[in-house]
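Note that one protein chain of the assembly has been removed; the remaining protein chains are unaltered in position.
Entry: chain A
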Amino acid sequence: MQAYSLDQPERLRAHLALQHHVYEVRGDGQGGQHWELVSARDFTAFEPAAEPPPFSAKSFFFAERELLFRFDGGQFYSTLPAVEPQVLFGLHACDLQAVAYQDRFFAEDPHYQARRQATLLVGVDCLHSCEGGFCSIVGSGPAVREQRADLILVPRQDHATDWLLLVASEAGHAALRGLRLPEATADWQAERSANQVCVAEEQGPQQEIVDGIVSLNAGKIDAETWEALGLRCLGCSGCTTECPTCSCYAPQDRLNAPASMQRERVWDSCLYQGFQQEASGHNPSATPGQRVQRFWSHKFGDGFKAQFEAYGCVGCGRCDRVCPGGIGVHGVMQRVVHHD
């Protein structure tokens, strides 16, 4: 990878904003964080959040609600999203791993790919672990992997005043055209390695996660344990909404006029009671425990890992933060391993 010294990440952001819609996560001053459009004239300091924002990049590609086609009573008309070149600026390694996971899952989905192919990803390495993260355990971070982003920002541990900018793709290289940057003189590989060691130490061995994954794949978690966990699931879909790799959806038909209609798809959740229920009433996942088991098997099952070359869990810890029943990833693994 080519490495540059970057005096101000804001300069890079403004440069990209000349030809793209640039989005960045910003605090709203009231404890909330949201993706916001940033103009080329906006020089607000770029401050990567210490915690992953509530919403990952998922909805930029896999829209929460999406028009699929229209029907006028006689013909069906496909609709694809109108896309503009866009940049997601400052994505953490865990969320970029999730984008890569969904890139594979939605490889043949024209709606997803239309947006994805118009997007430049600018990642940022983490110097410290977020509170509930375990990226070092599942291998998603804290350093952004080469194929996961187009450009990678590396903050410095020492008192250096600049940032490092790594070019990770042809598209990233092309996007820098017109921006004069000096080559990096620092030993950036060594700095990134040191950062990874630091974050891994902060995250610790996370033995319950490691042991829980082994138990799950060995079929050692019995139905009774899953049902006990299922009792704590409210079926609220908080986890599936915030999980950056969850991808289930449901179609919704909407009548526009007597003879015309349109079909949309909306995010769905495998934790809803009726998710698999058939018209006959037969429900292959009728109990909450079965549905909770499904969710976690999808995140940590070796069968899925074999297909995607990565776990469906990227270690961001959002499920822990959002689950009102206390069965986010640490809650589940603790109960599974320690039989709490």
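By definition in this document, a contact is a pair of C-beta atoms (placed from the backbone, for glycine too) under 8 Å apart; a residue touches a chain by one contact, two chains touch by 3 or more; residues count from 1.
As a convention for this text, contacts and distances are computed from a predicted model.
Asker: Can you pick, from "FAD/NAD(P)-binding protein", "Sulfite reductase", "Hydrogenase-4 component E" or "Transport permease protein", the UniProt protein name of the chain not displayed?
Answerer: "FAD/NAD(P)-binding protein"
Asker: Which of A:Ala45, A:Ala82, A:Ala190 or A:Ala279 touches the chain that is not shown?
Answerer: Here the residue in touch with the unshown chain is A:Ala279.
Asker: Among A:Gln113, A:Ser215 or A:Gln334, which one touches the chain that has been omitted from the display?
Answerer: Of the candidates A:Gln113, A:Ser215 or A:Gln334, A:Gln113 is in touch with the missing chain.
Asker: Given the full complex, what residues of chain A touch the hidden partner chain?
Answerer: 68-69, 71, 73-78, 105-106, 108-110, 113, 219, 247-251, 253, 255, 259, 261, 263, 265, 268, 270, 275-280, 282, 284, 294, 301, 303-304, 307
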